[in-house]
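With one protein chain held back, the other chains of the complex are shown just where they sit.
Here the chain labels run A and B in written order, and each chain numbers its own residues starting at 1.
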Amino acid sequence: MSSWINLYNISYAIGEFLMGIVAAILNFFGQWIGPLSDFADWLMSVNVLNLVAIFIGGAAVMVFVSIINLFIIMWIERKMYGRIHDRRGIMLPGPWKKTHKGTGFLQNLADGMKLIQKELITPKNADKWMYDIAPAIIATTSILAFVAIPFSETFYVANINAGLIFILAILAIAPLAVVLAGWSSNNKFTLIGGLRGAALMLSYEIPLILSVIGVILLSGSLNPIEIVHAQQQTSVLGVENWYIIPLFPAVIVFMVALFAELERLPFDLPEAEAELVEGWLTEYSGMRFGLVFVSKWVRTYAGAALITILFLGGWSGPVLPGELWFIIKSYIVFVIIVWATWSFPRSRIDQIVRIGWNWLIPIAIISIVIAAAFKWVGWF
Amino acid sequence: MKGTEVAGALREHFGDLVSDIVFPREDLVRVSVPRDSIFPFCKFLRDELHCEHLNLVTALDWPEDFECVYHLTSYLEEYMVELHVKVPKDDPKIASLSEIWRAADFPEREAYDMMGITFEGHPDLRRILLPDDVDYYPLRKDFEGQSDE
Partner (left out) sequence: MSDMWINMGPQHPMNHGLWNLKVRVDGEIVVESIPVLGYLHRGVEKLCEKRDYNQIIPLMDRLCYVSSLTWSHAYCISVEEMMGLEVPDRAKYLRVIALELQRVASHLMWLAAFAPDLGMFSAYLYSMREREHFLDMLQWLTGARMNQNYPRIGGVRNDMPAGFPDRCFKELDYFEKKLEQYKQLFDDNKLFRMRTMGVGVLSKEDALDLGVTGPALRGSNCPIDMRTHDPYEVYDELDWEVQVGKEGDVFSRYAVRMGEMRESCRIIRDALKKIPDGPVRVKAPLRPTGQGFRRTEDSRGEALIYVIGQGGESPYRLKIRSPIFAIMRAVPVMLKGTSVADLLAIMGSVDICIGDTDK
């Protein structure tokens, strides 16, 4: 496959085309007004076109991640846990049948419309700045993670050398916003929820990162694309050496730590709705709540995509195009996450932290040792 | 233990203080005791006759006086005691049993709330079902509530 057709080059071509039109118009007026021609020349310069290409490519990924993909995964989750509950799930607002046999695909859009119409309530004694900015931090950092997540060989925004570190770091900003939201709402439930969230996410960062080290050892790179390339090589077993096989303990650790990182159900203490009402989200209303709520799904998808890249061989697979393989794999991981979410009770903060330190970190370290051994033997 | 045995033991220990002994059922004894001896009486029932369980405290408003009825159960000996204590209307006070059974805490508060009987020695005698600022006792017969007619 020619490496010319990638997201960046397509965006560059689109940008060049659009800028060309603008430049033509400007040049037309430049016949009379000289500086406009210079401005057109500047617009057509490589630096500006690069910038425009990055904007267009970023926008494409944003549109995919936060609109198309988001609606699909929200729909999958809601349908799926409806089925787990032995009920039909969402069904009315759909593009096709508007009966109880409908798909309900547009339910989330309807919910979003409702949330947009709702009043944004700020508690009287809240710290207004912090209160307003916390959902924005969570939403932006969640979407920003996709800058470095490649969907295929060619479909990515930025090919960062230390992309893995960037993704983990940007996902780790959320606890700050959680504490910020919990503190600034001036509510006891949000305060407890925020501090719980901080304790939980901080203690689970460590196993999350330790479980990734095995992958880095085996692939010898921090670049997600390189990691996938390393997995596409054939191993001693005669198949592509996806790291789920040698690093199975690390997958488990990563998955469990991800649940804590995403505040999903076995570990959703920061917003344990039975005891803390909605946890640190209690005071948020309208689209502020909607932003945080939606970015939880974005983060979940980021986690599923990370697992796909790190352990499941990314976009590699036969026949179908790579992007499709990537989406199939990440949706399967997402479905597993949903399945686990809706079959476990919530655990307690001390138990969670104990699981983290007593079990996950030793297992993660064992997986590092396994990875080192494989590397030393030369199997991978 | 049969009701008659319980009554015999009570009669032996307290003499004439125990009056109006009735046996509505075989394992149930209904007795009346004066107001002053309620605390030692219940202590004896609990410590010597294994009355572990205080079922309920009922406050009654008779035309002449109030009455507190205590239902006590012994799970071990399988009998029940129904204890009637008269409380005069002009001085509605009685010793609290919450030192003997912690279970008496809430029922006594309820009796205070509804009938206005003061339980002396109760650790936390406040209204429990009604708000703190009401000044009537609704289960008294002279309380004119709204009826449905």
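Keep this in mind: a residue touches a chain if its C-beta (ideal position, glycine included) is under 8 Å from a C-beta of that chain, and two chains touch if they have at least 3 such contacts.
Everything quoted here is computed from the prediction, not taken from an experiment.
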Omitted chain - touching chains that are shown: A, B
Selected residue (touches chain absent from view) among B:32, B:55 or B:118: B:55
Interface residues of subunit A (partner: the chain not displayed): 81, 84-87, 188-189, 192, 195-196, 265-266, 268-269, 272-277, 342-351
Chain not shown, touching residues in subunit B: 24, 27, 52-56, 58, 60-61, 69, 71, 73, 75, 78, 101-107, 110, 114, 127-131, 138-139, 145, 147-148
